[in-house]
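Worksheet: the structure to be examined is printed underneath.
All protein chains but one are shown in place.
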């Protein structure tokens, strides 16, 4: 939707001219152009400069900043500044401040100090958005918009204000109509949690112990909807005032606090902020990877973690996504913040493109000389001299990366409602939706397969293999949709599939409910394995160790591919297949890889087992081969230096036999 | 007190008919009977169904549920529903909600959301209890009552409401009479904590740092008393309305937040809820066992941990206790929730009986299909088909377990006031009352000894050996009582014995105060050992390693049995004996076992050292031999398969020489 669509990867940078003297602006713009950058992202967080006092707008600085960029040949992406309400607004309306689950008001002094459920704040959000959009919406240099910034950052997606509670009650009334319906859906007969008045319903998470997962699930839906409607108000204004420009939002990696599909509706495409060395530390929270592997990737991040998020965000709209903030040096917010290895910025940029990115904006131009992010690097240092990332960006030939579509035949299904339901009752310390989902994704990537990550209710007709690692929430409609997919594709399901209804309750009649027939199995038991306890699984000749989770099935109309050996599950089915449908009940990386390899083969998908840290990604007729390790690797005769990319027509790569694998 | 006393172990199940369609009830009841169950526990948490709106009772469903059970030949245990006040009551009286130590109100949405010190809630508790008791108190199927549910669960025994503070001040005034007396008892001259007005006295735990342990100790006494009087009101109503039925309460394992002896007064017997795989995780909080041992018992729990709690709860009233909730599959509330190994349910049931249980109710009939406990198993699954525990229960012959008394000659003394005083100032990371007490219990069990766990002020005349592992609080009366016991029994005391007066202050004159003469030693020093630092102890030829704690004594009138070697305590007494009284100052499992072995021998108690995981328990003229490990073990010629029980007349077992030991 940008006025002049680019044919190659668009590079840019996040810049904050208001942070430095205007005398520096022209030189910065010139350098940015010389570096090959096509655009700057401006005005993020700048509300206090746009409106220093209530109703008094000051656009002169931003007029100038846009003009300087424009004069230098840079295009401009503008941000609505609502992630940083000014102090005068908080002073006038302290009730807009968010309240945490612990009941404490979060004060002014950093960012995101607003409750999106606050009608007062919503009004001010619309007002500043409209003023900004009216001023610049049709400026020729402006190609697009970012709404707000990183919704939910700082644990702000769920607020516990009186406004939020009241809106939640209203939302529930609209959703359920009657309290009987709500009480049934949530299972409130349990522990006498039945409500006889909508006003009795509390926000969850503040009780003596955990609330009903249905209560939590609806609260997540509600708060996701609040953010979605908050953003939609801005989008509508931007559409009105700034026709022909794209509108996007910059999401974050492995973020769970709202339904990203819901928040992407109405956007032209999704963006995300990619900080590979920092997102690697998500292993701390979500344990998606072994700590001893993580330390090996401390200076690059892990290829599959970064790719996973690219594929998530590309899949939100199916359009080419953007990296709205791309790490280009050390960051400042992880526990430790090692310098990226030489070549990492180029590596990340190439991977982003190969996984569908159409634009990449480095964060940020000059390292901030003040406030919270002083120790975060930019392309240039505090003193304005080029930093390590600068040289790498200079070496990137954007034209080498054409903006052709990514077309894959393998899909991983991803669903935030399943995520919320799963993580509300993980039942096994160390197990969670992300870890389980990522295990399947990682196995696919290690087999050289390109993956779309899509919503389970999306159009699945293009796929030959569909993997649903943790699709916990199952409705009749969804089951019918998957049954249809199974007519043309191989389907693979992981543990806890279809465990719950839309309400979060177990399926009526137990088991996989409406999906039972497709699976051909009845779930029997699940085993939550503490650290130190593993469960052996036998698949053909091979023995695999399951850890954290093992579940078993009574085959109804399916064959047993793998069985448990020893322990309470001894002899029971661990992996089953019925026609096109495979169910994997054991959490075991090698088992998952083995089963997926077979399924892919049966589906006619080429399997290319890859060495550790070597990954291939295809976009259009190009294949990107990357070595993310610190060692030179040889793959199919290609010598891959440490932290390097090799871009070639797919055919060239296939000409050489896979001697390494 | 049940109308027709059973002669054999009574098996039952916890059922929640209100959770499922009434159409299922008759079939469920039939299956329960076929499974050999004698009773169902009903109506727990069902307040919102008994009284959907203020003052409007609905008994029809419960009339029917009881009738269906009765018709099928099942007896019924009913619960007062006060652990789950309905939403309308909270809406009308929000001040009944509990407040945590952090000052935050705990909202509606789970259970136990009430302040037992609230006069308003007390009134409603009496009202609903009376209504329920009047309706069913004389129903022929009703054999007994459970008050409320798991007092203190969810950290609710101590509440920090204005009502609690005011009642605490009144309680103190009644207890001490004058502020001078209180100031002296608490040692308030320390840090100028003296009060000149009862209204000045705060609840403890909310100050800059730790409050006086005397302040804490009295707060624990006060809150224990609040719960006791809260329950006593219910018990009185049940006695009035339901003559001839038993009244009990279902306590929890290793629970510290009130005096269980006090709360058991007025009950016919105590019950507890036994979840062996979950209680094993108490090792996390209380560190009663080595983690590497715990993982070996992940699927059964540890025999001594479960037995310890049986012996505690049997000892509360001295009557045969009940297991009101017996784990029969995977649970859902521990960090990890492994499946019990095959045979575990039968193992637990047999052990419960051998340690004095007269009734065992499995938790629960059908796995809940909604709300907080969906992932907790029952005897039947979500879909109503038998789960793993069902088959095990089917195999249990209740008649094999006659309800004869448990008669032991060895006692372990257990005292909640000592627990509170100990844990208020543990002085050594990793050390606590439970860990110290359990170490002695475990040593006794590993020596094949059956143990009563009783209050130190109980009648001790029947015992030949009395072990007081952590009897920190000592009064003159208690000392006289123990002196009397020493005339007929061997006494063994652990570290910190008699360290404090009833007030929580050190003994007047220091040392063991009124117990000093009996011990024959004067405490000298204690050494709190950080991880990695041990202290050697020499006992005869043997060297033992103490960890966490080592204390030493000046013998006044006692011989030194063991001395420390090396370190600041070098050459000092670690174990002493004066006549019948042994004092052990070092925390060392092997030392404790060695000393206890000698004492038992001297007292004429047969010592039967047992292999790891093999345990024997005697009830009446039967001996139960159990193997809790995953390996076959041979003991005295008996082959014990993994996770198995062998029940035999005691004599048969003794006929074979102890070749294994």
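Going in written order, the chains are labelled A and B, and every chain counts its residues from 1.
Criterion: contacts are C-beta pairs under 8 Å (C-beta built on N, C-alpha and C of every residue); 3 or more make two chains touch, one makes a residue touch a chain.
Nothing here was measured: the structure is a model prediction, and the numbers come from that model.
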Options B:407, B:506 or B:650, residue touching the unrepresented chain: B:506
Chain not shown: contacting residue from B:529, B:581 or B:616: B:529
Touch with the omitted chain, as defined above, among B:267, B:316 or B:569: B:569
Hidden-chain contact residue, picked from the options B:31, B:110 or B:188: B:188
Footprint left on subunit A by the chain that the document does not show: 16, 18-19, 45-49, 52-53, 81, 84-88, 90-91, 98, 104-113, 153-156, 292, 295, 298-299, 329-330, 332, 335-342, 367-375, 377, 381-385, 387-388
Absent-chain interface as seen on subunit B, which is shown: 102-103, 186-197, 199-204, 206-215, 425, 427-430, 500, 504-511, 522, 525-533, 567-569
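Criterion: only the chains that are shown with their structure count from here on.
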Superposing rotation of subunit A relative to subunit B, computed on C-alpha atoms, to nearest 5°: 120
Inter-chain centre distance, subunit A versus subunit B - centres from mean C-alpha coordinates, in Å: 47
